[in-house]
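Below, a portion of the complex is reproduced, with chain positions unchanged.
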Amino acid sequence: MNKNRGIIIGRMQPVHNGHIQVIKKTFEEVDELIIGIGSAQLSHTETDPFTAGERIIMLTKALAENDIHSDSYYIIPIVDLLMNSVWASHVKMLTPPFKKVFSGNPLVQRLFTEENYLVSIPPLFDRNQLSGTEIRRRMIMNEKWEHLVPKSTAKIINEINGIGRLKQVAKKELIIK
Amino acid sequence: MNKNRGIIIGRMQPVHNGHIQVIKKTFEEVDELIIGIGSAQLSHTETDPFTAGERIIMLTKALAENDIHSDSYYIIPIVDLLMNSVWASHVKMLTPPFKKVFSGNPLVQRLFTEENYLVSIPPLFDRNQLSGTEIRRRMIMNEKWEHLVPKSTAKIINEINGIGRLKQVAKKELIIK
């Protein structure tokens, strides 16, 4: 149980190169990493197009592509709870024990700090390009996005026709409401 | 069980002439129609002023007014689930079996298409006037709205003092928060 284990949580809509860079970086500090898939209940919206299951397989393939061994991580879907002050406790319930939290999200930092966890802020990457928001924008606008995500992620998104889905759910409703 | 049955879902805040036109049109393609009242848990807000029960009675009277026989439809309130990818399954649970889905909403189209349903997009009407948003705006601004809804709907809204309710909940809070 008492491994040097850390946790990082992201919505991964979709998995992109920034996620992989940050995950690689955290392995300099921990032996095992829990990767939480945030807002796991969401899918089929403009900001959250992919299901938890789709994000789990994207991430698994992307880590394999980057030679991160499946022995060294746990991927856990985490649904939103809408009660911030019990959220850290909820994450703890769903995951193996961990010592360090990696997060660039000030709320996540705060919630774990108040529970006396050690919180690290991962280094900054080029946020203008490497963000889910930017990648989804490019997908909708038919701009180049494949170079911003792992090869295996682009392959999965194409297999499930993810671009088609994103474009469709991003359309305004046409007639009845 | 094996009727040629379709489904259409709308929030109907309130029922208006566009809904009735679309419903009539769908009867050219199906023998029986399920009419889902969406966001059934909402009421007393600027965008969703009426309760599910009020919307059910509005719709029942409006269909009678338009000589659509009560033998040929089912009205079913459907609460939001906040998990898009199980929503179609949730609708299925609450309704008699159906074969066709009628929807102008791209998300609804997508969710039922992914479950292998046949989805039709109803023809477009004059969306600028015939929308719940426009009708509620007119109600708040004391503009003419009655001609945009069935007579029986206008009657019910007046009986329950729906305009008073809408105006009150649309007001900004005055003192304490």
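Order of writing sets the labels: A and B. Residues in every chain begin at 1.
Just so we're on the same page, a contact is a pair of C-beta atoms (placed from the backbone, for glycine too) under 8 Å apart; a residue touches a chain by one contact, two chains touch by 3 or more.
Source: prediction; values computed, not measured.
The complex is a homo-oligomer: 2 chains are shown here, and the full assembly described by the structure file contains 6 identical copies.
The rule is short, and it goes like this: only the chains that are shown with their structure count from here on.
Superposing the C-alpha atoms of chain A onto chain B requires a rotation of 120 degrees, rounded to the nearest 5.
Rounded to a whole number, the gap between the C-alpha centres of chain A and chain B is 36 angstrom. Listing the residues of chain B that touch chain A in their complex gives 8, 10-11, 13, 18-19, 22, 82-85, 103-107, 109-111, 121-122, 124-125, 127, 131-133. Interface residues of chain A, counted against chain B in their complex, comprise 41-45, 51, 165, 168-177.
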